[in-house]
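Handing you a structure now.
With one protein chain removed, the remaining protein chains of the complex are shown where they sit.
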Amino acid sequence: MGIRVADLARRLDGHVHGDASVELTGVATLERAGHHDLSFVANPKYLSGLRNTVAGAVLLTESAAAQYSGTSIVVRDPHAAFARAATWLHPPAPVEAGVHATAVVHPAARIARSAHIGPRAVIDAGADIAEDVVLGAGCHVGAHTRIGHATRVGANAVITHGCSLGCRCVVHPGAVIGADGFGYARDAERWTKVPQLGGVVIGDDVEIGANTTIDRGALNDTVIGNGVKIDNLVQVAHNVRIGDNTAIAGCVGIAGSTVIGQRCAIGGQAGVVGHLNIADDVTITAGSLVTASIERPGVYSSSLKAEPVEKWRRNAARLHHLDDIVRRLKLLEENSKKSS
Amino acid sequence: MGIRVADLARRLDGHVHGDASVELTGVATLERAGHHDLSFVANPKYLSGLRNTVAGAVLLTESAAAQYSGTSIVVRDPHAAFARAATWLHPPAPVEAGVHATAVVHPAARIARSAHIGPRAVIDAGADIAEDVVLGAGCHVGAHTRIGHATRVGANAVITHGCSLGCRCVVHPGAVIGADGFGYARDAERWTKVPQLGGVVIGDDVEIGANTTIDRGALNDTVIGNGVKIDNLVQVAHNVRIGDNTAIAGCVGIAGSTVIGQRCAIGGQAGVVGHLNIADDVTITAGSLVTASIERPGVYSSSLKAEPVEKWRRNAARLHHLDDIVRRLKLLEENSKKSS
Partner (left out) sequence: MGIRVADLARRLDGHVHGDASVELTGVATLERAGHHDLSFVANPKYLSGLRNTVAGAVLLTESAAAQYSGTSIVVRDPHAAFARAATWLHPPAPVEAGVHATAVVHPAARIARSAHIGPRAVIDAGADIAEDVVLGAGCHVGAHTRIGHATRVGANAVITHGCSLGCRCVVHPGAVIGADGFGYARDAERWTKVPQLGGVVIGDDVEIGANTTIDRGALNDTVIGNGVKIDNLVQVAHNVRIGDNTAIAGCVGIAGSTVIGQRCAIGGQAGVVGHLNIADDVTITAGSLVTASIERPGVYSSSLKAEPVEKWRRNAARLHHLDDIVRRLKLLEENSKKSS
């Protein structure tokens, strides 16, 4: 099922340097590519890898291609072109329609004819599973939850009752969508649970990482926009709203009722406290903590950088006296003024 | 199954302003509430929402009620009152007693007659499941583990062997209770596993979030007190002890053998290193790292705050030279003394 370099270039709106007749059958890194593999260079620092590659063709920018004697396909954005080409050369395995004999499907659930329901999956009453959906082994879809066209749910993932997923989403294994939000009222020294009555509404083309958790809303819904990409082990609390095409890296925590704009990028292990508004096009660097709303696009950070521990401890110890240090500075400044 | 405003006020020890005869059938936010919904305002900054609401009744403090012309129920603590009222208006779905045909129950396990064992649940030898317990689809209860009265365990959660859960607990989907603690002895350059022989003992009215992990003890048990509330993706290491009514937000990590007091509140993504003692009534702010025992109640923090990245980088770069900076300050101070 290969693609000729000429045909691939046409589909990618690129042009060919070199032998346009080569047939490509797969993708690989420059180092590992064989004569029928497509490779790419997006970052100029990896251009040296071109010297020894025997790749069938390489996706390159115009300027990079000028330095390469092998076959290349010149495109504006080699990484984006590679993403598309790799999907054509390695399409997801075809779905075998049908409900596995060991799946437990409630008679009042609706399963589209082309859907694939894996072994041991459990689907509760009123659930609605659209065409071309794939539910992995052991996953659970709660009552009255809707799964849109061609969405794939990984093994042992759990989507509880009353939630809704759009089309073409990917939910990775172990993810939990729709568990109760963390809502309690303090009643003397004990906590009284506030029933969590909202749902989770997820748009189209959303990806949700392995063991990530997205809680249901307290009264209104938790809402994830179209095209949002969420990595593994991310916590999205109740009533959070995330705008279209925002990407969230691993181990991020977003506290309750925070609203995040479109096209944001949140680095790994970053945290956002509750009840904030984050504008569109905001980037948060890895490990940062956002404690106040952000009104303007831009990059925000509170990341520190590990250094040798003896050096760090001396500096950090001073940090814990910084207010005193500034007072000493102020005193010197005042003395200096008097004496001048 | 509604409740009249007058009756609700009586059950909540409150009094009514307005029409006490309205029948309430559900709860909602001020914006979405209909004529038969109960709503509430706990935070004065949301009082403006009263202007346009058509809620059947609103739970308010005395002073807020004075400003509202609609029907209100005046209570001391509107949020706590709402938590209780919402549970009465939206009680958890009734439990259907019985063991699903696809559950795998060891003949030497004891299942109380009123318990609900979901599809594909697996219950090992010697497990003891009390009355009114609900075990969700695909969850696993290990050998000789006891689950107390009316506790609910979510889909695909795992509770390993030799653990004990109290009454009325909620364990959310994907949580893992009783995996081995992270215990090794260094033997030259390799690690030798230390068998983890303790269990996990969990009190009554405890809630454990989705995909949270609580490890079994090495020799003694890991212990979670009564009324403790733990959010999603929290790691509780071996031999940790958590006091009654402490609340722990998402993504927190608590290292081995640390003892946490009663009524503590630990903010999201905070960390507590091992072998510490944290007093009762301690609050840790989000993202903070606790590296030493805390002997007194109070709020503790090492949280930073994200700011625009260019500004942050200039400041953070200085932090990495803070010790030198203070030495320069000291030199100036000495010079200043000499010259004065």
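Per-chain numbering from 1; labels A and B assigned in written order.
Everything below uses one rule, namely that a residue touches a chain if its C-beta (ideal position, glycine included) is under 8 Å from a C-beta of that chain, and two chains touch if they have at least 3 such contacts.
Quick caveat: nothing in here was measured; it's all calculated off a predicted structure.
Interface note: of A:A86, A:A112, A:V259 or A:L276, the residue touching the hidden chain in the full complex is A:A86. Annotation for chain B: contacts to the undisplayed chain at residues 102, 104, 120, 122, 138, 140, 142, 156, 158, 160, 174, 176, 179-180, 182-187, 189-195, 197, 211, 213, 215, 219-220, 233, 235, 237, 251, 253, 255, 269, 271, 273, 284-285, 288-292, 294, 298-305, 307, 311, 314-315, 317-319, 322, 325, 328-329, 332, 335-336, 339. The chain not displayed touches chain A at residues 27-29, 32, 77, 79-80, 82-84, 86-87, 90, 100, 102, 118-120, 136-138, 154-156, 170, 172-174, 205, 207, 209-211, 227, 229, 231-233, 245, 247, 249-251, 262-263, 268-269, 286-287, 303-309, 312-313, 316, 319-323, 325-326, 329, 332-333, 336, 339-340.
The criterion applied here is as follows: only the chains that are shown with their structure count from here on.
Matching the C-alpha atoms of chain A with those of chain B calls for a turn of 120 degrees, to the nearest 5. Chain geometry summary: the mean Cα position of chain A and that of chain B are 25 Å apart.
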